[in-house]
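All remarks here apply to the structure that follows.
Yeah, one chain of the complex is gone here, protein chain that is, but the others are all in their spots.
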Amino acid sequence: MTLLPALLVIVIVAIVGASLALAAFFWALRTKQFSVKQLNEGASVIFDSVEHVGKPTDQLFKKPGLQNDEQTSG
Amino acid sequence: MMFIRSFVFFLGVLAAFALGWIGIVGVPDMMLARIEAPPELKRYTAEQLYGRSIYVREGCLYCHSQQVRPEGFGADQARFWGRPSVPADYLYDKPHLLGTMRTGPDLFNIGARQTSEEWHLLHLYNPRLVTKGSIMPPHPWLFEEKPTAGPGEEALVLPDSLAPARKVVVPTAEAKALVAYLLSLNHTYPVSQGAASDDTAKTRR
Partner (left out) sequence: MSRPPAERQVSRTIAADQRLSDELTRIGIDDSAASPTVLFLASGVAWLLIGSLMGLIASVKLDLPDWLGGAGPITFGRLRPVHLNAVTYGWISLAGSGMIVWLMGRLCRTHIRWTALLFLSAILWNIGLFLGSALVILGYSGGMEWLEFPLPAAAVIALAFILFALSMFRTFAARQVEHVYVSLWYILASLTWFPLLYVIANAGLYQGVGEAAMNWWYGHNAITVWFTPIGLAGAYYFIPKVIGRPIYSYYLGLLGFWSFALFYNWNGLHHLVGGPLPTWAISVSIVASLMMFVPVLAVAVNHHMTALGHLSMIRYSPTLRFVVFGAMSYTATSFQGSLEATRSVQEVAHFTHYTVGHAHLGMYAFVTMVLFGAVYYIMPRIAKWEWPYPNLIKVHFWLSAAGIAIYFLSLTLGGWLQGLAMNTPSIPFIDTVNLTKPYLWGRAVGGTLMTIGHCVFAYHFLLVIHRAGPKRFAPVWFRKAEEVAAP
């Protein structure tokens, strides 16, 4: 294969790829995927009402006497 | 909504992967598909191919490259390791053995640089016999120790410190095939820059 057909493949692939990316981007904008609410909810799915925001987990190196309240409360 | 979001996600992920594949493997491979072998590039003989498989088996490629860099990029040209390698040089190679390390020197033209079969055999048996300071592994299992060399066999000439007592060391068929492969690594024939890939010649800083 010479340079020209290879170039053609690159151009076609680039156009298809770019239009897909643009379409996805505008879809995301239209459906408010970037809204603050969406993003904040997404960021807090790793917490629940027990292991809540503000509560550290995994404090093995803390001496038993120094345990904070969180770890002894139910 | 959850479904559409997943759909867009997986579409994007697949597209990102496929574009990279086409871009840096598919298209270069298509461009190289029609290159022709230089007339002086010979196909490997059965013995050389066997030797090549031993080169793969013993992992030579982890310390030796088989590619020569162009003028202006490293010192390959000044070290006289041969003209820059071009895609056509590798047409008969599978698996490719371009290599990524030069713990030892490049071997693309070792067959032209070191033509002595005896040197190669000694070097394989124990590299420090011929190159002081080498850190290449010895390959004694490619050789046999026997009381005397049989007909048609030639024993290695070893210093007393390394020679086994009352025995001689003769190369096996594996050692001979590996050396035959190494001696076949000779890409000193000229290639026309146009046919070779004008891209490669332009590789500069």
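Lettered A and B in written order, each chain numbered from 1.
Going forward, a contact is a pair of C-beta atoms (placed from the backbone, for glycine too) under 8 Å apart; a residue touches a chain by one contact, two chains touch by 3 or more.
Everything quoted here is computed from the prediction, not taken from an experiment.
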Tell me which of B:19, B:49, B:149 or B:163 is the one touching the absent chain. B:19
If the missing chain were put back, which residues of subunit B would it touch? 2, 5-6, 9-10, 12-14, 16-17, 19-21, 23-25, 27-29, 31-33, 56-63, 65, 67, 69-70, 73-75, 78-79, 84-87, 89-105, 126-128, 131-141, 197, 199-200, 202-205
In the complete complex, which positions of subunit A touch the hidden chain? 34, 38-62, 64, 67, 71-72, 74
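Keep in mind that, in the parts below, only the chains that are shown with their structure count from here on.
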Rounded Å distance between subunit A and subunit B, as computed from the means of their C-alpha atoms: 45
In the complex, subunit B residues that touch subunit A: 1, 4-5, 8, 11-12, 15, 19, 22-23, 26-27, 30-31, 33-34
In the complex, subunit A residues that touch subunit B: 1-3, 5-6, 9-10, 13, 17, 20-21, 24, 27-28, 31, 33
